[in-house]
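As you look at this complex, bear in mind that one protein chain is not there, while each of the others sits in place.
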Amino acid sequence: MNVLEVSDLKVRYSAKGPEILKGIDFEVKDDDFLAIIGPSGAGKSTLIRAVNRLVEPTGGRITLLGEDVRNLNPRQLRGLRRNVGMIFQEFNLINRMSVMDNVLSGRLGYTGNLRSLFRAFPQSDVNQALYYLDRVGLSDHINKRADELSGGQRQRVGIARALMQRPKLLLLDEPTSALDPKISREVMHLIRDIALELKVPALCNIHDVQLAKEFCNRIIGMQDGIKKFDGATETLRDADLEEIYAMEVL
Amino acid sequence: MASLDVNPAAISLQADLRRRRFTKMGLIWLAVLLFIGWCVSGTIIADTDWSRIGGRSGVLASIGRYLTLDIGLFPELIIPTLETFMMACVGTVLGCFFSLPVAWLGAANVTPSKTILYPIGRFLMVLSRSVHEIVWALIFVSAVGLGALPGILAIAMRSVGFISKITAEAIENIDAKPVEAIRAVGGNQFQVMYYGILPQIYPVVLATVIFEWDINIRRSAVMGLVGAGGLGLLFFRQMNSFNYGGVSMVILAILLLIVLGEVISHYLRKAVI
Partner (left out) sequence: MTEQAITAKLPSNGPTWSRYRYPESLYRFGTLLVVVLFLGYSLHFLNVDIAKLIGALGRLVGVVSDRYYPPDLEYVLDRGYLAAILDTLQMSFLGSFAGVCLAVPLAWFSAGNVTPHRVMFPVGRLGVISCRAIHETIWTILFVSVLGFGMLAGVSALTMFCIGFAGKLFADEIEAIDMGPVEAMQSAGANPLQVFLFAVVPQVRVAFTGIAIYTWDVAFRAATVVGFFGGGGMGWYLKRNVQQLENLRVAAIILSIIAMVLIAEFLSGYLRSAVNRAK
């Protein structure tokens, strides 16, 4: 079963601007932990964001959880997005809110406006938040403000927030590149363990080829908006890497 | 001494430059003085009846009339002082409510329509500030009659411009990342604003509101001059009955109120930050 199928995906940010994605095809199977690697500016973040239409695709077809993403109205789109957990390079937390509220905000897609207004999340959501906060090791920081945490801790909040959605797919946009190497490895471990445990497939942008090889079962290589490589991690050769990163070598 | 051996041509060039700069400055100041003179002759000289003012002694005598205090007025001061304070508070809060939609329309990154509603929002901001509070009060007195209500409305309208302008600027300068996160979890428009935008802007907005509240106490004190209640009305009455000691009492009350407002806003600002 494919959770996500993308065919001939094209994106430009403005009508006259350059085409950032020039027709990308791939699919994510329901047990994939898929890495997207490629040089800076290749369009990795754009690709991830096009999947749940944080960036509007300009061509091609995206089928996510059986739905044609590009044909959804705003309401349906929100319904789809709440099934997709997203973890960001720079954590994207609400700095002035507490850790707990940040984690609870993962439930907003399931919460009505009145409850949102008073931040009155159901007790079951609170229990779930407590569980995931414990799972990512933040039980001692529940009432701190998000901007009082270290980088690694913030990303753990981001992970807990994404898990709150009970996601059926995880989209990770360089979840570790703002962290130092040791913390990066810990965070990747955490994400992969949870993904395996919850049986959630993941699509993960990653700068560091080493990390990709270590944690992911499949790798897609991109360069300048075009897919250059797609295959199991073991099949990635140095020659492929050279091709993917050709621009950087030159 | 070798160090004094300067080229005479350089010296004269220096002197020349300096002379030219002096001439330029002189001309500018001459122009300014002529302009001021023209203004003086057009307004003060043409419009003043010096004999009626009555010379230095006349002026001093007129000022002297204010240097007494009509202590007997004290009981009558309390209620208008309270009214003035309350008008400022209610007017500021109402102004905040009016500012919300205006800021929403007038912030380029969240406005629902860039071509129609955005210019309307911007125009409302300018309109609110370009009409003096006295004129707003006149408009509302004629619309809803005498009393505190027109004063409150006038203060609210006058506050909208500044509060919404700063709020819109704060919205335009927010960090887009939390907003993206809320959109990604499937949040709707309201949730995006309430969770993504509001936490980022509220310290700025609150500081602005406190600042505006402080100014609104001043404004509130003169609303009565055109029939909108508070200390202004008492001031007007004392002035009309030539009770100069009473006028001084009212001014003293205004000063006290303003000092109080200044102190409160100082502490509030600290609490916000």
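Note that the chains are named A and B in the order they appear, and that numbering of residues resets to 1 at the start of each chain.
One rule holds for everything that comes next: contacts are C-beta pairs under 8 Å (C-beta built on N, C-alpha and C of every residue); 3 or more make two chains touch, one makes a residue touch a chain.
On a predicted model such as this, the values are computed, not experimentally measured, just so you know.
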Exercise. Which of these, B:44, B:67 or B:273, touches the one chain of the complex that we don't see?
Worked result: B:44
Exercise. Where the complex has a chain not shown, which of B:117, B:139, B:204 or B:272 is the residue touching it?
Worked result: B:139
Seminar exercise, completed: Full-complex touch with the removed chain, picking from A:65, A:198 or A:246, is A:198
Exercise. Which listed residue, B:23, B:62, B:113 or B:241, touches the chain dropped from view?
Worked result: B:62
Exercise. Going by the touch rule given at the top, which residues of chain B touch the chain that is not shown?
Worked result: 35-36, 38-40, 42-44, 47-49, 52-53, 59, 62-63, 66, 82-83, 86-87, 89-90, 93-94, 126-127, 130-132, 134-135, 138-140, 142-144, 147-149, 152-153, 218-219, 221-222, 225-226, 229, 235, 239, 247, 251, 254-255, 258-259
Exercise. Since one chain has been left out of the picture, which residues of chain A touch it in the full complex?
Worked result: 100, 119, 124, 126-131, 134, 139, 142-143, 166, 198
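Heads up, the rule we're going with is that only the chains that are shown with their structure count from here on.
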Exercise. How far is the middle of chain A from the middle of chain B, if each middle is the mean of its Cα atoms, in Å?
Worked result: 49
Problem set entry | List of chain A residues in touch with chain B within their complex | 52, 54, 78-86, 88, 90-97, 105-111, 113, 116-117, 161, 165, 171
For this session: Please give the residue numbers of chain B that touch chain A in the complex, ascending.
Result: 177-178, 180-188, 190-191, 194-196, 199-200, 202-203
